[in-house]
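Apart from one protein chain that is not included, each protein chain of the complex appears where it belongs.
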Amino acid sequence: MAEARQTEGRDTLTVAMIGSGGSGVMTAAEILIRAAARAGYYGLMTKSFGPQIRGGEAAAFVVLSTAPVEAPSDRVDLLFAIDWQNAGRFAGELPLDADSLVVSGQVDAELPSIVTDAAPRIAEVDLKSLTRSHKGTRPNMVALGVTAALAGLPRAAVATLIDERLAGKGEAAMQQGTAAIDLGYEEAAAMTGVDGLTAAGDDGERWIISGNQAAGFGALRGGVRFAAAYPITPATEILEWLAPRLQKAGGLLMQAEDELASINMIIGGSFGGAAVLTATSGPGLALMSESIGLAVAAEIPILVIDVMRGGPSTGIPTKSEQSDLNIAVHGLHGDAPHIVTAPMSIADCLFTAQWSTHLAESMQVPVIMLSDQSFGQALGVVEKPADVAFATRRLLAEEPAEDYLRYALTANGVSPMALPGTAGGQYTADGLEHSQSGLPSSMAADHNEQLEKRLHKVTAFDYGDHWARVEGGGDAAIVTWGSATGPVREALRRLDPGGERVRLIAIRLLSPAQPRQLAEALAGCERIMVVEQSQGAQFFGHLKAQFDLPAGADLFSRPGPQPFRPAEITAMLEEWLS
Amino acid sequence: MNPPKAAIADRAELLAYAYAMENEAAERYQDLADQMFACNNDDVAELFARLAAIEAKHAKELVEVHGASPAPMAPGAYRWDSLESPENLPFAEMHYLMVPHQALQLALAAERRALLFYRDIAEQTDSDDIRALASEFAAEEAEHVRIVEEWLERYPPADNGWDEDMDPPMSH
Partner (left out) sequence: MTVEAACPLTARDYKSDYKPVWCPGCGDFSVLLAITKALAEVGRPPEEVAVVSGIGCSSRVPAYTNCYGFHGVHGRALPLATGLKLTRPDLLVLAAGGDGDGYSIGGNHFMHACRRNVDLTYVVMDNQVYGMTKGQPSPTTSPEWDSALVPGGTGLRPFHPLVIALAAGANFVARSFSGDPNGTAELIVEAIRHPGFSLIEVLSPCVTFRPEEREWAKQVHPAPVEPTDDRGRAARRVLTDDGFNIGVLYRGRRRPYQPPFGQAQVEVAEFEAEFLP
């Protein structure tokens, strides 16, 4: 039986698999990354596809590495094309070059210009003949075998996964599955041109998780038990992950008739005492904004996860962009202090969702968490995330006194909340401005008092070190956020491996801004570069408005839909630093 | 909305009706007083507040003197001739600019309905006990009628254009 060819080895390998018409590339790539994870590698899998619901052309990109993977790769080392139908769609996403190996699953196929222009090494596998002569084998599984073999993954790691996946389909299916893998390993034995991975280190437990799953799990850990939402790409996987698990955990997910309903359902659930969330994307967030303001005014804790996609309007649902920052921070009418957070990696989606729940519950305030498509729909093999225990507790009025006031002024601005069912705590939550009792009031004194209270509770809160990730030293700093962080970190690893020349400040708490903390983090910095993915430099504008940025801060900003790649950031930084 | 009179079975039931009527009237007058205070019609508001006090006293006496139970029957258990208990001024009759004379005319009508309510019971019942009690209550209502009539003397009727408001309604 063929094994992976032993080669000199490489630390990182990027594989792309493309195909169309139900070719099964996504499944093959997912097995590939899972097998790699079992073998101890880190990884990142992203997807791209045509507009069809079924049968469209699809591409899966898998980065495998002996070290944590921060960003999509600059180039593709190995491309396996099950077919070449509409492969031109992926121009810009398939950075091939002369060192790449392209394996065509079709013999004598006419290669698209995205391949021929790069002049890579070419190999062929006659998937049609192979699968025809080996009854029950499938082209994508043979392709998986070839790819896994070239990547240097042990055959057993792949075969075991095939067995697990096909166990429900019976012995014959399992045998056919492994046979296909074997065919692939045999085909690969004859191929040259790409080095496999060096052996992975043994440095702890790995998780394989998507950003959307991580966000859902973080919220569950934070105590969320009720969710209401309307399906929207690329947030739906959060909901689909949560729905059955909330049930098991004693909670509930309600599919609402629209986003206006979702947000109000969770406000109702939270009013009753449940920790709650909804997940959406830009269009849904826009619809929800009026009611998020209600939750600000009525001091109802809620978590709204916005998995950002290209905008405006329907935009590009399946691609990422950091362009909802403005609406998240400024989209509520009136003076409406609330929290905006953003994870900075797939794994951090877990932490940030949990932390966001903690913040919402602790301050009785809406939290908007800005994830994005490049986290949400990507699958990462990461170090097992730490289980951070927040002492999350909503301040309740369990035995309200005779003179109980729902919106009483307190030192930290947070007032004990009476939950329905609590005798003597009855009040009416209201979007109308109100006095401390909750009764409507248009008096200046009440308005000022309550505005101040609601602002104070979010500005006086101790966010600790979680407001940002601060790394490195030196007199230059990069300030960034969200999914721009990974490519920036990768670029800095290349340019400044010791972390002595450039600091990285990735902001997790976008609002309320923490100017004092940022000033401390930037102390001694002479040059600042802001990196973000939006056309309008929304983050840069936010920083300039909220922080005392040194004059001459530089900006590197562009819209999606293509993710930042480390080489792009590296090139920019090289020039900036020189 | 069946006529209740013949159906009054015993003293306890008559007291239940009587208490409900007086208590609702007291609450209604108080609600109306609050409404009028809310739109700064203090003259009418104060009249309604005084009437509320009179009816509340009456209700209290029913409990303390006659042993009526202050426990209400279910809303559907009462069978009034009208949509509401006869002594209630209908909410629908209110106007924020109404003058005391108009308010008292409504009150007079209500007190007369109450009087008739008890008088009919007294006339129609076969029970001496119920007749005696109903007659006593009728006499009290007659006294209320007299008081209201007396008050009415003190106030002029509404002028033409009493409901004119040169300002438009407010929007919120």
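Each chain carries a letter (A and B) given by its place in the written order, and its residues are counted from 1.
Note that a residue touches a chain if its C-beta (ideal position, glycine included) is under 8 Å from a C-beta of that chain, and two chains touch if they have at least 3 such contacts.
These numbers were taken from a predicted model, which means no experiment stands behind them.
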{"item": "Of A:103, A:162 or A:228, the one touching the omitted chain in the full complex", "value": "A:228"}
{"item": "Per the touch definition above, residue among A:154, A:193 or A:440 touching the missing chain", "value": "A:440"}
{"item": "Touch criterion as defined above, residue of A:421, A:464, A:497 or A:552 at the omitted chain", "value": "A:421"}
{"item": "Among A:21, A:273 or A:473, residue touching the chain not depicted", "value": "A:273"}
{"item": "Candidates A:126, A:163, A:240 or A:430 - the one touching the absent chain", "value": "A:430"}
{"item": "Among A:171, A:257 or A:575, residue touching the chain not depicted", "value": "A:257"}
{"item": "Residues of subunit B (touch criterion as defined above) contacting the omitted chain", "value": "7, 9, 12-13, 15-16, 27, 31-32, 34-39, 41, 69, 71-78, 80, 83-84, 90-96, 98, 168-172"}
{"item": "Residues of subunit A in contact with the chain not shown", "value": "34, 37-38, 205-209, 213, 217, 220-221, 225-226, 228, 245, 247-252, 254, 256-258, 260-262, 264-274, 276, 290-291, 294, 298, 381, 384, 387, 418, 420-432, 438-440"}
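In this section, only the chains that are shown with their structure count from here on.
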{"item": "Approximate Å spacing (C-alpha centroids) for the pair subunit A, subunit B", "value": "68"}
